[in-house]
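Omission of a single protein chain aside, the complex is shown with its protein chains in their original locations.
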Amino acid sequence: MRNSVLRMLRIFLTSGAKLAALLLAVSVISFALVSASPVDPVQQYLLSLGTAVSPEQRAEIEAYWGVNEPPVQRCLSWLAGLLRGNLGESAIYRRPVADIIGERFVNSLALMLCAWILSAVIGFGLGCLMGMHRDRLPDRVLKKLCYLLSSVPSFWLGLVLLLVFAVGLRWFPVGFSSPIGILSEDVTVGERLHHLILPAFTLSLMSFVNIALHTRQKLIDVLNSDYVLFAKARGEGKWTILRRHGLRNIMLPALTLQFASFSELFGGSVIAENVFSYPGLGSAVSEAGLSSDVPLLLGITLFSALFVCAGNMIANLLYGVMDPQMREVGE
Amino acid sequence: MRGMNRRACALCWAILLAAVLAAVYLLGLLIPDEAVAGSFLHAKEAPSLAHPFGTDALGRDLLMRTLKGLSVSVTVGIAASVISAVIAVFVGIAAATGSKRLDALINWCIDLVMSVPHTVLVILISFALGRGLKGLLIGIAATHWCSLARLIRGEVLQLRAQPYVSVSGRLGKSGGWILLHHLLPHLAPQFFVGLVLLFPHAVLHEASVSFLGFGLPPEQPAIGIILSESMRYLSTGMWWQAVLPGLTLVLIVLLVDRLGNQLQMLLDPYSAQE
Partner (left out) sequence: MTQEKEALLEIRDLSVSFRRYGRGLGQTELNVISDLHLTVFPGEVVAIAGSSGSGKSLLAAAVLGILPGNAAVRGHMRYRGRELSAERQRELRGTEIALVPQSVAFLDPLMKVGRQADGHRKPYPTGKRRALFRRLGLPEETERLYPFQLSGGMARRVLVSTALLAGAALIIADEPTPGMSLEQALEALSMFREMANEGKSVLLITHDIDLALAFADRVAVFYAGTTVETAPAADFRRGPEALRHPYSRALWRALPQNGFQPAGGFQPYAGNLPKGCPFAPRCPLRTAECEEKMPPVTRVRGGEVRCRHAT
């Protein structure tokens, strides 16, 4: 017991160090990228103000932003700010980037979590179904569907769903996370959910294919294994085998894959949030990019990397904790 | 197709699909700019015989715009996947044949690229390069090489463990000679199939990044742009601008995917049994 706690701690520390190195590299590289941009952030900022500015005022802003300092020094002071939790101030929202990310992430989290669970359930269920009926009709139809879905641009899928369910059938609202014109504290949970369903469904459609095909393959491998042959010889039926051996052996890889797919999830949410005008991190990052809000763009990039790495780390830890072979070898 | 050899069958498919792609590309080039000129008399028309895909808010024929857009998509897709695949080959071979430290470094770089969601990274790169075609191309190329590089690294490691490769090393052949005569010929099919299978990803990414507004400029007839415009008119019931161009894109992507699978079957019949 003590040993395993120590081992977990060691895994935690080493992966923590790796994570820190990775995040540092991500921040430096993204900083270098935005610094290389020909888009002049000050110019963009002044344009967004919409009022004429005197050259003196402009110089003041430039000095405040540190535009004229050498890039290395700017990068260092930005990194120093990062360490203190100061991500800078967003140019379009005129508020600290950290606050915006915090606020938007809550929205995004609701969306991604719903989609994540939905895609896991759909994907795992369909994968099992396909694996159990390998090469028969349900499998062939579902496999075709999976390949079709992976060839469909995600944003177009969102558009079509929007057309059918929001514009055509009027089951769902066309956009936003809550009804327009109502103060956010007056919005009920039901209304929020109502606005969440369509984007979450789109997002899960984008990502369940992977997990379904993976689960199918794993289940087929399990069903072809010697231990399933022995289970059959002992009189276990098809569904008993799925319950007793199938799920036990495919659950962990599927869960790991699901945690390792945070990158696709986040990327998908950028698209989904834009299609459904959902005010989360995804719509914020494209907004930041389009209006040259450098601090916000950098902040969200870094946050997305943190999010992805957290997923990968959980996936690694899961294996260490749940696979008896890994667990015992470590002890 | 009964009675025909599987191989011949795959070859026919491959040729047919390649021909369709080439036709789409050429059609896009051959359509004169006047064909996509707007006319307010015909704005927002639903699909008809004269305009099979309908017209947009400026009265431009959507079929023509879609075809031109597909041509652009195919170009961007091919360019980005070629660049990506070339990067993947170099990186993969370097990782497999270089020192342990280089291998670790490359793996770390791959982890690094994978740690930022592709869409965010493409936005960042496109922003850094001032948006437009160049940023889009580099952004897509820079994010798609990772998995192919890993595949090629594994392949090279496996090949190097083969007796004939190690024997030829002991016979005094130089590393470069072995690379040229033993490794590259075996990698060619992998590279080719990888390239074709990268294409759908590249095209889909191009479309979605253009849709978000980071790709091609709005006056270009790209599919992503057409669909992004259609967003504004969705609630007025202009379904055709959203549905039809997207459907065409799906068709093209499916075709290329099919082509890739056929090629895989041609080059490596065992892996394509599934």
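A and B label the chains in the order they appear, each numbered from 1.
We take it that a residue touches a chain if its C-beta (ideal position, glycine included) is under 8 Å from a C-beta of that chain, and two chains touch if they have at least 3 such contacts.
None of the values given here were measured: they were computed from a predicted structure.
Q: One chain is left out of this view; which of A:R7, A:R74, A:H194 or A:K232 touches it in the full complex?
A: A:K232
Q: Among A:Q217, A:N249 or A:S277, choose the residue that contacts the chain missing from this document, as touch is defined above.
A: Only one of A:Q217, A:N249 or A:S277 touches the chain omitted from view, namely A:N249.
Q: Which positions on chain A touch the chain that was left off?
A: Touching the chain left out of view, chain A contributes residues 225-227, 229-236, 240, 244-245, 248-249, 323-325, 328.
Note that only the chains that are shown with their structure count from here on.
Q: Taking the mean of the C-alpha atoms as each chain's centre, how many Å separate chain A from chain B?
A: 23
Q: Tell me, which parts of chain B touch chain A in their complex?
A: Residues in contact with chain A: 108, 111-112, 114-121, 123-130, 200, 204, 207-208, 211-214, 224, 227, 230-231, 234-235, 237, 239, 242-243, 246, 249-250, 253-254, 257.
Q: Looking at the complex, which residues from chain A come into contact with chain B?
A: 22, 25-26, 29-30, 33-34, 36-39, 147-148, 151-156, 159-160, 162-163, 167, 174, 263-264, 266-268, 270-271, 274-275, 285-286, 289-290, 292, 297, 300-301, 304-305, 308-309, 312
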